[in-house]
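What you see is the complex with one protein chain gone and the rest in place.
Then we have subunit A:
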Amino acid sequence: MKRSAGDKASQIVIIVLLSLLCVTVIYPFLYMLAISLNQGNDAAKGGVYLWPRAFTFYNFRIVLGNEVIQHSYWITIARTILGTVLGLLVTLLAAFGLSYRALPMRGTILGYVLLTMLFSGGLIPFYIQLHDLHLLNSFWVYIVPSAFSAWNMFVMMKFIQGIPEALIESAEMDGAHPFRVLWSIILPLSKPMLAALGLFTGVMHWNDWFAGAFFVSNQKLIPVQTFLQQLLSAQDISAVLGSNNNVEALARGTSLANVTLMSIKMATVMVSAIPILCVYPFLQRYFVKGVLIGSVKG
């Protein structure tokens, strides 16, 4: 088909616009990476835009060698793994149980779940409840309250109801226990859905800073994102690197003079973002599917 000149021009305009959009997404990360790989004092003079001028891994060495950051990293990894596994388990079990259309009181239970999506007691009563259950200042505050997701449950239930009933019925005819049906039939068929919901749950845990900031006061329990949130408004570098082994490095006369608060901040935020950048390409094909199934009116 012959294309008119106007058509070609509009293609060019669109490609330029979309390329600009991509640049606004990618460039900030490259900029932060360049700052974090540059000597702090040198970067503070300005002029580092894309490529480090005085290249050094020193900022990353300090960040990765910092006990507080290391510890917060382990907390984040632990809660992400445990939170995702438990969250998927509780949600999948409820979704499977409620997918039986003949289940007595099914409508009542669905209503019970739905109501929590429409109305909530708000932050303060939730906080008081966490206090009464002795979950404040405990690692479990990250895991238990978010173990069930009503939204994910409805998505999952809808997905399971899309599986041909004949499959389940024939298994039941052979005397399969419901747990057996779940394990041998539902689970293998729901892998893509579980991958998508697992991704969303995992990202939620990885990115959450709120619980660490307000439900926990013990610094030993804060996740990376909460550490970053505290660091965001920090005014001087000693507040950040205060009580840890970097102080020894300081005492040994390492060139901490080259480090600025900004370069340390950029290195820390890169350390929290790089894992997501690494898994992103592998998970991409799942999440689009997840969103689409989730969006079907439930």
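Please note the rule applied: contacts are C-beta pairs under 8 Å (C-beta built on N, C-alpha and C of every residue); 3 or more make two chains touch, one makes a residue touch a chain; residues count from 1.
One rule holds for everything that comes next: contacts and distances are computed from a predicted model.
**Q** Select, from "Superfamily II RNA helicase", "Sugar ABC transporter permease", "Ferredoxin" or "Cation/acetate symporter", the UniProt-recorded name of the complex's unshown chain.
**A** "Sugar ABC transporter permease"
**Q** Of the residues listed, A:128, A:167 or A:187, which one is in contact with the missing chain?
**A** Candidates A:128, A:167 or A:187; residue touching the omitted chain: A:128.
**Q** Of A:81, A:167, A:187 or A:232, which sits in contact with the chain we cannot see?
**A** Only one listed residue reaches the unshown chain, and that is A:232.
**Q** Considering the complete complex, identify which of A:5, A:118 or A:166 is in touch with the unshown chain.
**A** Of the listed residues, the one touching the omitted chain is A:118.
**Q** Please identify which residue in A:7, A:67 or A:169 touches the non-displayed chain.
**A** A:7
**Q** Using the document's definition of touch, tell me which of A:64, A:85, A:189 or A:203 contacts the absent chain.
**A** Final answer for the missing-chain contact: A:203.
**Q** Please give every residue of subunit A in contact with the chain that is not shown.
**A** These residues touch the chain not displayed: 7, 10-11, 14-15, 17-18, 21-22, 24-26, 28-29, 31-32, 35, 43-47, 49, 90-91, 93-94, 96-98, 100, 102-104, 109, 112-114, 116, 118-129, 131-133, 144-145, 147-148, 150, 153, 177-179, 182, 203, 206-210, 214, 225, 228-229, 232-233, 262, 265-266, 269, 272-273, 276, 280-281, 284, 287-288, 291-292, 295, 297.
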